[in-house]
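Read the structure below first, then the notes.
Only a single protein chain was left out; the remaining protein chains are all shown in position.
Coming up: chain A.
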């Protein structure tokens, strides 16, 4: 099946483009602006229409709001969500509003999706601007963006349709990390393990990330890098992803990307790395994961070691992933301090065997014992989302429990979040985000309580169905929850 047939089968209800407004400024060269467009087979006139409109409004809104240009265009049939990924490099997502139940979006959630795409892209490929500077025709950037974003979007394919996060996902927060709560003695073991991992190469600052199932256990990376690597791990690296990916990954990009690159007249010799490609990681020797995403060593026999660019270090680092049962250990080693390929991995393997194996086993045991199962964080009677903005951490009711809510309650929550998002963004622009305190308790038409509390960058969203009708009762519920699960962060004195 060819690529173009695959994409044309996808409806035009969702469009996503990346463009550089510094390019193609001469008349007739506008196509040069386009770095990515989905669906790729949309006629160029239509592609240029979206980009023309976006650029027009960016320029227009800058007249009044020079510090923050166009973020959303809301039209009767479409919403356009903007994200300025890098200076003058814009990502615009156009979603169609139709009668379909799920077509109610929260703008901030869509913007976070664009942001996630870009953050992950940065981690693997570096800034788009840099790629464009290195190779001014833009072909390399285009082929990288194409495969990367298409691989990313494939996760949202339901049948032949892209299904982006909608109001039903109002009790989730993209771009945050989900933590595992661990006991004191497990914490000590974890700490010891982290120390061991981080000092695996002498005189080199190594970093590590430990996950138990889909939850973060520990990190020695900055919050931003943690978020990105955590997102990537949950998307492609955890044991559950590995076991399921073999069967379920979509057909969206089954075709060879090379065909696309040649379509665009691209540089075939410049190999396109597709870190988000499905089914490319597999468990190899001694629990280490292997992939050919980064190509082969010169010898042609061994896979190249995966490389990423964390923000924090700004140095290229090798990525090693190790599985032990439900545990995923991610180790970042400065590329300058270890050889690529087989030689490097054998050093790490040796080190693990000698210094870490036992600790890994102990940690896994302790965590497994304390693990309460997938509904571990369910709190009876509550459907909630808790966000710690400082640490980019969130915790929420298990998805299975959230689905028990009615559509009306979810819509009400989604709309409340939309309002709160706006208030937060205004506070951010005023530089008073730290002080932002707000408490909203709404009794919706269907008698559900829809609640939001913001205090010192901590956010709590809550839906209570089948609850008593007084505001005081709802406040009481929040108070109890806050005292019990949030160390009283949302309690009133």
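One rule holds in what follows: a contact is a pair of C-beta atoms (placed from the backbone, for glycine too) under 8 Å apart; a residue touches a chain by one contact, two chains touch by 3 or more; residues count from 1.
Simple rule for what comes next: contacts and distances are computed from a predicted model.
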Protein that the absent chain corresponds to, by UniProt name, given "Vacuolar fusion protein MON1 homolog", "RNA polymerase I-specific transcription initiation factor RRN6", "Phosphatidylinositol N-acetylglucosaminyltransferase GPI3 subunit" or "Cytosolic iron-sulfur assembly component 2B": "Vacuolar fusion protein MON1 homolog"
Residue among A:53, A:102 or A:467 that touches the chain left out of view: A:53
Touching the absent chain when the full complex is considered, from A:86, A:342 or A:439: A:439
Among A:77, A:99 or A:285, the residue in touch with the chain that has been omitted: A:77
Residue ranges of chain A at the interface with the undisplayed chain: 49, 52-53, 56-57, 60-65, 67-78, 104, 408, 411-412, 415-416, 419, 425-426, 429, 435, 437-445, 447, 470-472, 475
